[in-house]
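One protein chain is absent from this view; the other protein chains keep their places.
So that you can tell them apart, the chains are marked A, B and C in the order they are listed, and the count of residues begins at 1 in each.
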Amino acid sequence: MTFRVEIDGQEYSLDVERNGSHSEYRLLGLINTSGTASLAEVMPGVFSVLLENRNFTVHLVPNGDNVEVWTNGQRHMISIADTRDRSRKNKNLGPSGPMEVRAQMPGRVIKLLVQPGEAVEAGQGLIVVEAMKMQNEMKAPKRGSISKIRAVEGATVAAGEPLVVVE
Amino acid sequence: MTFRVEIDGQEYSLDVERNGSHSEYRLLGLINTSGTASLAEVMPGVFSVLLENRNFTVHLVPNGDNVEVWTNGQRHMISIADTRDRSRKNKNLGPSGPMEVRAQMPGRVIKLLVQPGEAVEAGQGLIVVEAMKMQNEMKAPKRGSISKIRAVEGATVAAGEPLVVVE
Amino acid sequence: MFKKVLVANRGEIAIRVIRALREMAIRSVAVYSEADRQALHVLMADEAVLIGPAPSTESYLAGSRILEATRETGSDGIHPGYGFLSENASFAKACEESGIKFIGPSWRAIEQMGSKTAARRLAMEAGAPIVPGTEHGIEDFKKARTAAAEIGYPVLLKAAAGGGGKGMRRVEREEQLEPAMRDARSEAERAFGSGEVYLEKLIERPRHIEVQVLGDEHGHLIHLGERECSIQRRHQKVVEESPSPLVLVKPELRENIGEAALRIARQAGYYNAGTLEFLADQQGNFYFLEMNARLQVEHPVTEWVTGIDLVHWQIRIASGERLPLQQGDIQWRGSAIECRVYAEDPDNNFFPSPGKIAQYVEPSGPGVRVDAGVYPGFVVPIEYDPLLAKLSVWGETRETAIHRMRRAVAEFRVLGIVTNLRLFLELMDDPRFVAGELHTGFLDDFMKRVRQPETDRTSLIASILAAAHSEGARASDLTSTTAPSPVWRTEGRRALLR
Partner (left out) sequence: MFKKVLVANRGEIAIRVIRALREMAIRSVAVYSEADRQALHVLMADEAVLIGPAPSTESYLAGSRILEATRETGSDGIHPGYGFLSENASFAKACEESGIKFIGPSWRAIEQMGSKTAARRLAMEAGAPIVPGTEHGIEDFKKARTAAAEIGYPVLLKAAAGGGGKGMRRVEREEQLEPAMRDARSEAERAFGSGEVYLEKLIERPRHIEVQVLGDEHGHLIHLGERECSIQRRHQKVVEESPSPLVLVKPELRENIGEAALRIARQAGYYNAGTLEFLADQQGNFYFLEMNARLQVEHPVTEWVTGIDLVHWQIRIASGERLPLQQGDIQWRGSAIECRVYAEDPDNNFFPSPGKIAQYVEPSGPGVRVDAGVYPGFVVPIEYDPLLAKLSVWGETRETAIHRMRRAVAEFRVLGIVTNLRLFLELMDDPRFVAGELHTGFLDDFMKRVRQPETDRTSLIASILAAAHSEGARASDLTSTTAPSPVWRTEGRRALLR
């Protein structure tokens, strides 16, 4: 079985042959290596991985299209796909086009500081989100005008949710 | 919604009207009562139940056709059904018919002490099951002959699994 | 003794109190807001009462609603925990007037300690050292200038009515005084509704050291030694320990600061558990700052080293018992450290990270204690404090405690939301932390100099394999695709991949 893996922005190709609880693997990319591993899913989302004799417990938590992977207290973002859908990638909206301002943390919208159509300067406060007694004022990423406000005062938002579009 | 409930061998009829997180209930049986409860499933199989202000955490674990219910460190066996399938009940095989000898604990069959067709006395050892360094010799429940041996030496068995039939 | 006690709090401290009540065969009543129906303190109490909507002002701060719940459940006492109503003198007074015992100090002591200037005055009367400064708020700039010259620069301007760094300004030279005072007053006015500010000598690289006191309602008062809480971020404590590393090198400090704390607490007629906060300089001179008239978040480290259960004694004292322990009975053993596990992202400006806890495993084993307010599957609400759990450890020596903390942090798994746990791994490895060279600016300095540990090459491979295993199990219909075209960047092993 072959996978295309992107971890922390680095792309790899992974070949795995499973043989009972043992897997033969071949990894190509920034790290080129091959070997034998023993893998077991000990709880849903929790994997025990033995590489030679070295022992790792790996936790997987789905996070949007990606998977958060925790090993040794470190977090990595992984996405895995087969070769056919490589096209699916986050397009970065350039500073010349419309820019979305997204929530940096989950919370509640406590104040909208702008109106649709209003002209704003780069760095101007647009919206205030509060969570756990901490307030976060989201600022305009560039000079322009407010083309869309998706947020509603009093509503809760998830981290990464688009709030305002500056055009 | 109406349920037919059997708990620890006692039968009840339960009427529940849910209203958000609150439920109006009416219980008929050995206990006749009605009231309001707040219920929430806080983890899969774990329920928080507030009866008036009294607080219970109830754990449900499926166990065959029934559900094991743990509350306050006590275990109850519950089965719940609607009125139509009351017929499904464990028929007790009388001492005159064939009797199954079932495993009293999960374990491994380490020795068969009888052969098919062999005549046995009540109390005679039939089969030895071992688990966690403890051996359990299963005995004949009555005088008769061995009509069937379902167990295989070296195989693991679950608690309650039929091992031998004495006829 | 009490029959039933209502716990007017939520999160880990409510659970701490419920556990103590259970250990004393007293029934416990939890209160909860609409956001907290599934909170752990509700699940653990014997009874639970809904007191209002999610905002604290309408639930955990709604004193009259809580008093009503107390009567409704027939409770004969209220434990306020920390925060919320714990230092609200009028609530404590309302309890007294309703014939319900408030488990804590008298409302008069709370009131007296509620004003920093009043507390400073009390300390002076008791002959305890305070940071040189003006006793009262100062309105007039000229008076401030005279006072500052007397104290000696650098000085600190502080708000009389509040804390948390609001209304605080550092003044290095006289010409900075007037604008700083204007700023501080207007900030204090906005934050606390009072623009009263006062002047204090600024102590360089100060240590935050506090003393736990415990007294009964019959006039007997002892101290349980100090805690050092210098590891702070934005005036929020993050790591606390006992003994203070400064006491380990200057053992006489414990008795001196303990005596000073007792003098102040006696002067206030204080009873039940309370904490006196001091600033200490690196030479071991210390100055009284303020008193917290309640149980402190970091009380477990004192419990570890003294073997005294503070919450049990709070309850026994409130029921009228005499405290049989004499000062000479208190013996300190080993070292304890506490880390506060917050739902906040150290990689993203410490933004809060509420949400659903997907996986949750607490550390255990020798010398480890967890006081948590969460469980696997719990959705941490956005409305309240980000404190998820307190992890405390004990060791025969400070060195062992540090190693044990490292071990325990590595075992602690909180996934689905982001926590500050990994920070503690790095902190326990920091040579300056290990050397005990603490001061209140330590954590800010540390955050600047700490680097994320390099990713271990093998651990990266393990991560990739686990993710592929999971993906393979999920999409096993995807079986054996053709080998991919070799378009991958194969730059070879780089230095960061050990």
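Here is the rule we go by: a residue touches a chain if its C-beta (ideal position, glycine included) is under 8 Å from a C-beta of that chain, and two chains touch if they have at least 3 such contacts.
Please read these numbers as outputs of a predicted model, since none were measured by experiment.
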| item | value |
| --- | --- |
| Displayed partners of the chain not shown (whole complex) | A, B, C |
| Residue, one of C:A410, C:V434 or C:V450, that touches the chain absent here | C:A410 |
| Sole residue of C:E87, C:E187, C:E240 or C:D371 that reaches the chain not shown, by the stated touch rule | C:D371 |
| Subunit A residues touching the omitted chain (full complex) | 21, 38, 40, 42-44, 48, 50, 53-55, 57 |
| For subunit C, residues in touch with the removed chain | 15-16, 19-20, 22-25, 44, 300, 303, 307-309, 311-312, 331, 333-334, 361-362, 364-372, 375, 395-396, 400, 403-404, 406-407, 410-411 |
| Hidden partner chain, residues of subunit B it touches | 1-5, 7-8, 10-16, 18, 23, 25, 27-33, 37, 39, 41, 43, 45-47, 49, 51, 54, 56, 58-61, 67-74, 76, 78, 80, 82-84, 104-108, 130-134, 136, 156, 159 |
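Note that in this section only the chains that are shown with their structure count from here on.
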| item | value |
| --- | --- |
| Third chains touching both subunit B and subunit A | C |
| For subunit B paired with subunit C, centre-to-centre distance based on mean C-alpha positions, whole Å | 49 |
| Interface hub residues of subunit B, defined as touching at least two other chains | none |
| Contacts with two or more other chains, residues of subunit C listed in rising order | none |
